[in-house]
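With one protein chain held back, the other chains of the complex are shown just where they sit.
Then we have subunit A:
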Amino acid sequence: MVLEATLICIDNSEWMRNGDYAPSRFQAQTEAANLICGAKTQLNPENTVGVMTMAGKGVRVLVTPTSDLGKILACMHGLEIGGELNLAAGIQVAQLALKHRQNKKQQQRIIVFVGSPIKHEKKVLEMIGRKLKKNSVALDIVNFGEDDEGNTEKLEALLAAVNNNDSSHLVHVPPGPNALSDVLLSTPIFTGDGEGGSGFAAAAAAAAASGASGYEFGVDPNLDPELALALRVSMEEERARQEAAAKRAAEEAAKKEKQGEQQSSSQDVTMTDQDSVPASEADDKKKTTKHDEGLLQEAIAMSSTPSYPSGRDTNMSEVAEDDPELALALQLSMQDGTKDAPSHSDMSQLLADQAFVSSILASLPGVDPEDPSVKDVLTSMQNQSEKKDEDKASKEEEEK
């Protein structure tokens, strides 16, 4: 919640009569300015916003920075179009107005709308930009209307001179069907510097978003921000995990070809049991985002990263309550992972140690060590560990 004093500079030159932005450039601009006022005051109740015009009879400050939204909206009403844009004078007057703000603790920001040709030289603008930077004033520029390169170049030079740590922005809005205000909603001018958007901007953006009922995860961020955040975070984590898994899967693809039957048979087991996972799992987030392939890759990732099993074991063991076969499958997949990485030899030896394994199984809820199926597992595991040793020996031979 940055405390800010903002001054909005409106371009009310003759060029604003143009209708390339519906209904006219001037009206689109006024709407956008009104939206900005609302957003800024909502972000922090102590924020102040002021308005001034840069063309017309001359540069004029209509409202000095105030937090009274009504006053600001009222003064936007009787504005007249005419004259030529005087950008340099406009920015300098804005800077002066901000300097005399009442609350000195507020950060200074100027938002400029440019919709007509700039008559000043690039150098003049750069000097102004440097002066703004020196006095720690941030500048946001909305470039619309004029498509000619001259304007863009000058404004980019101005931004480069002012920009301190990315606090200033330049937004180009080309003419088109989208309203000026809608385009601005998604820009950093509304969303602030990396704050991720105020509730106002997020809601407005969601409402304006094309067609679809558009809330991610079916949860309105305004109604339940914590849930929306939690879902979003888990989604991102999941994606990151899947990317890592995909990488490892690609690496292991080559290795797996060597393994042959064993691998595929154990994978069959894992796959069939993972099909039952979505059904048995009560966890919502996994349901919505996973499909079988993703699960498989996750299992592979789990099996190949040493730290992974320890983190995820608790989750899986809860699930394994219902499904002792699942527990079996998990252990098999864990073991497969240990085959691939020689550093896991300790783990495999532990698993081969029957006493240790049976104690683990006993600790798993819902798994009865006396169960015949479990005993089968143990014997098969022992066989597999023997085969694994053979594999290792053959591998070493190959390497030689």
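Keep this in mind: a contact is a pair of C-beta atoms (placed from the backbone, for glycine too) under 8 Å apart; a residue touches a chain by one contact, two chains touch by 3 or more; residues count from 1.
Keep this in mind: contacts and distances are computed from a predicted model.
Entry comment: the absent subunit's protein name, as recorded by UniProt, is "PITH domain-containing protein", drawn from "RESPONSE REGULATOR 4, response regulator 9", "MMS19 nucleotide excision repair protein", "PITH domain-containing protein" or "Pleckstrin homology domain-containing family J member 1". Considering A:Ser136, A:Ser359 or A:Ser380, the position touching the chain not shown turns out to be A:Ser136 (whole complex). By the touch rule set out above, subunit A reaches the unshown chain at residues 99, 104, 130-131, 133-136, 164-165.
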